[in-house]
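So the structure is just underneath, and the comments pick up after that.
Apart from one protein chain that is not included, each protein chain of the complex appears where it belongs.
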Amino acid sequence: MANFWEKLEEKLFNFKNARYQEKFILEPGNEDKTEDKGEGKAEDKGEAKGQAKGEGEEKALDKAKDADQDKGREQEKDQAGDKDKEQNQAAAGEKEDKERDADQDKNKLKKPRKPLPLHKQKEKRSGKPEDLYVSMDLETNREYLNKIYALSKNKDIIIRDFYIATKPPLKAFLIFIDGLTDKNIINNDILKSLMVLIDEGEIVEERGRLAEYVMEHLLPGHDVALLDQYRSILDLVNYGNTAIFIEGCDKSLVIETKGWDRRGVGIPQTEEVIFGPHEAFNETLRSNTGLIRKALRNEKLITEIQKIGSRTNVDVAIMYIDDLANPKLVEEVKHRIASIKTDYIGVAGILEQFIEDAPFKLAPQVLTTERPDRVVSFLVEGHVAIIVDGSAQALIVPVTMFSLLHSPEDYYLRVPYGNFLRVLRVLALFITLLTPGLYVSVVNFHQEMIPTELLLAIAAAHVIVPFPTIFELFVMEFAFELIREAGVRVPGVIGNTIGIVGALILGQAAAQAGIISPILIIVVAITGLASFAIPNYSISFGLRFIRFVFTILAAFFGFFGISGGLFLFLVTMVSMKSFGVPFLAPVGPPVKTEPDVVLRGPVWSMEKRVDYLTPLDEIRQPKISRGWIKNTRGGKQQ
Amino acid sequence: MNKIRIGYSEMTAVLVILIGMKAFIGYPRMITEHGATAGWLLPIASGALALGLWLIIARLLERFPGKPLTAITELLLGPGLGIAVNLIMFCYFLVTTGLLLRIFSELVILSLLPETPLSAIAVFYLFGAWYALYYGVEALARSSYIALVYIGIGLVTSLAALFPYYDFRMLFPVMGFGFGSFLKSSVFEISSFGEVIALAYLVSYFSSSDRAKIKKIGVWSMGVVILLFTSMVTVYLMVLPYPTSTETFVPIYQLYRSIFLGHYVQRVEAVFVIFAAFTAIMRIAIGLFVTLQILKDTLKIPYYRPLLGLFSLLLFTIAFTPQNIVETVKLESLFSMYYGGAITFGLPLLLCAIAFLGGKGEKAK
Partner (left out) sequence: MKQKIVFLMLLAAALVFLTACWSSHETDELGYIILLGIDKGERNIVNVTFQLAIPQPIEGGDAEKASEVISVEAPSLFAALELADSFISKHLTFIHNKAIIVSEEIAREGLDRYINPLVRSREVRRTNFLMVTQGKASELIQANKTLVFERYPSRQIDIFMAASRTTGLLPHADIHRFYEGLNSPGSQPIAALIGMEKKSPEKEKEDELKQQEQNSKEKVEQGLAYLPGEIPRKGGNEIEIIGLAAFREDKLIGYLNGKETRFYQLLTGNFVRGSVTFPDPDPKEAGSNIIVAEIIQGRKPEVTIDLRQQKMKIRLFLEGEILSIQSGENYEQGRLRRQLEDYVSRTISREATRLIRKTQEEFRADIFGFGENTRTDFLTWQDWIEYDWLSKYPQFEVSVETEFHVRRTGMMMRTAPSEQKEG
């Protein structure tokens, strides 16, 4: 039992510090090897960059980038290796750096590294943070930072000099970015504890282990890291952490002091429900992952973090349940994200376009949601969620057509009500897609279909209209789309009135002026209304677009065009894939499934997870999930 | 080899559409021509016969596990004769698909778009088929599986909506033109199930676990088609009894037009023609696919996609060869519903004879 708890704690710890593992990527795991590698690479890079500078050719730059990338990959591998080792060796509560090869570390730390002259030359020559290491000399560090941050121009980066009140006092400074950091922490927890609260008798034993000593004994911060490479220090400082440099210490202490102004947890804007939680994601990654963890209290929930965007360096969290999500799927998601080479990915929408399978097809292959409860429900199915720092939406992959048409409310309501909504929505789907096309084909081609009285009324209304029906329809549809777009763009107060003005007055006036026949306004209005009933904004967009295709086909071929359009639509949908999962699964291809495709069964009847994801654990709940039912016939029948 | 796999139920759906599409065009008329009032029994008799033949052919396939019929033909007959036989089969599928294209286009003109040029409609059909095949057989197979349910619902609804016209007395005299004639017709009518042989050419699309089920797929799909044919012909005979039943060009359309359920539910045929046209595009695509598949395996070409454009054009040409619709319908009826069996069942049975008598086969070794 005790063993179990130890392991649990250890794993929890690993999760907590997942971010730091990232940092260690940049630190050599094995001194000998990495130094060789480092040199080799440094040379490579130096050459490459030299070429780049010298020749100013793009190719060379690419090469350099490739070299960087390779390095990243290898380090990732190292990291993975380390992680395994750690799980075997490390004891709970120890800091990450100690968990690594302890002996080698000690050797390294006792004899502070003196950079080779050659190495140093290269440092100076490139001047890039990737090649810079923390110097023992405080002033050198300050100089480095000065150069990197261009402190003379950059005014929101603050360096604060102080002495650590040990005996003898140690000169140090800390650097942070104003606006990203919580000043209370810096004042009360860092500066106060280092300058004021130190006992008189405090003596630093070993100079070589100075930074470790400060961290272990003096600094009360909850999240402190020891780093010596500038790249990793800068990454953290840029993200609101505070770095302390100490005289005679070749490592910097980086303390978590994030604290910027941010939006609190708000209510969902586009996915509102009546029953169910009203929490929505906000723009902060941590708070978003926190919202998910809050609802999914499971140590197997993994949050892996990758950085993307060479300029923006935004964190992207990949969340999945370790013993549930198919490892191949997770690997594919990680691979796709890691392979992106671009300078800016600021929001989830852009990342979606980078990772989706078929960018030009009109249905989304990634589910975008702003609801933590939705994400959780997908995670426990074995899906993978991707959260981009700075955007209030999470991406869920893979996704099928049917899950795009589901709304969380379907599940929160009782079976009959939920199914009622589902049926309504399927109807809405077809109305959105087909109504204008059907109207055109019936009115222009198959007049025999309409009841005679209605046909005569339509004809009577059209007698005064000087345009063909198809033109009328396009004008009206265009006007409707305009109203819709205007309603979104126009400032809030006017936005609501735009809809009323547009829909009522425009329609009424157009009909009275005899430009549009009144029945057509009904058609357009119903189509528009139905498109709002589709829960996913993305697919609703796609359907709005496709309905024009159907309208044009109908204008040429009537019902034959519609049936051809349906065929093309079906073939396209069926040929699509989202991260290897067919878009129309589990219907095409037919896979075994629990009753939750178009209609849904009662919650206790869904015993297995969806088959097309091949989750590691297929069973969701036992055959008889309602334990209080004594008679087996009352539960799920065998 | 290709990695595309078609599942069990999808393949069944493909076959049902490939064989059963006749029910939407001339089959009921044809069958009442040959069987008169016994027409509703003919599909059962000829279907049972065809099923028996299929079981024999399936045994041949079992002897050569994993090999399509094209390869088996070449193994048994030698390369020269083998290729010739394969090409005959290829021509059969090509010509029937071409004729079907014409008939389907004429059907659309007749039912929906009386003033649209035939070529525009044929091009639209071919575009649909080309698009589907361009996205791959997998997409085609899956769509047919999904569509089959809706086509089925549409068909059942339309047939049920005709109930005020049902007159069960019209199914008698039960033997039609007499027992001899009935037997003869049921032998000839096995041609209507001839397309089942396409399954033998699609062996490479099965995963190894599904391969053993080829026989079962054939049986299932033929079973469904027999049911479809029987119900179709029965309703047709009940609504449009024998002598007039031989008059109509497209029986199902005549049936759809007859739906009259009071003031509000009448003149609804256009809705049901949507289903028919949808199935027709699918049938053309599947026919084209089978044709290309046979050619691909005969000539040992790795992909069929480069041939798509060319063969779409060829189909178009074939479709426009007959002078008028009556001629087309006659040709098609003879080809795929009366004498076609000589090719579709005859040739493979010949191969069976050679294989079984000569004791050839991989299992035998």
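The chains carry the letters A and B, assigned in the order they are written, with residues numbered from 1 in each.
Operating definition for what follows: a residue touches a chain if its C-beta (ideal position, glycine included) is under 8 Å from a C-beta of that chain, and two chains touch if they have at least 3 such contacts.
Keep in mind that this is a model prediction, so the values were computed, not measured.
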Residue of A:462, A:484 or A:547 in touch with the missing chain, whole complex considered: A:462
Touching the absent chain when the full complex is considered, from B:41, B:101, B:148 or B:170: B:170
Candidates A:154, A:452 or A:512 - the one touching the absent chain: A:452
Interface with the undisplayed chain - residues on chain B: 36-37, 110, 112-117, 120, 165, 167, 169-170, 172-178, 240-244, 254, 257-260, 262-263, 266-267
Missing-partner contacts on chain A, residue numbers: 443-445, 447-448, 452-463, 468-471, 474, 552, 555-556, 558
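By definition in this document, only the chains that are shown with their structure count from here on.
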Centre-to-centre distance between chain B and chain A (centres being mean Cα positions), rounded to whole Å: 50
For the chain A and chain B complex, residues of the former touching the latter: 442, 445-446, 448-449, 451, 557-564, 566-568, 570-572, 574-575, 582, 584, 587-590
Residue ranges of chain B touching chain A (in the complex, touch as defined): 7, 9-10, 108, 112-113, 116, 121, 124-125, 127-128, 131-132, 135-136, 138-140, 142-143, 145-147, 263-264, 267-268, 270-271, 273-275, 277-278, 281-282
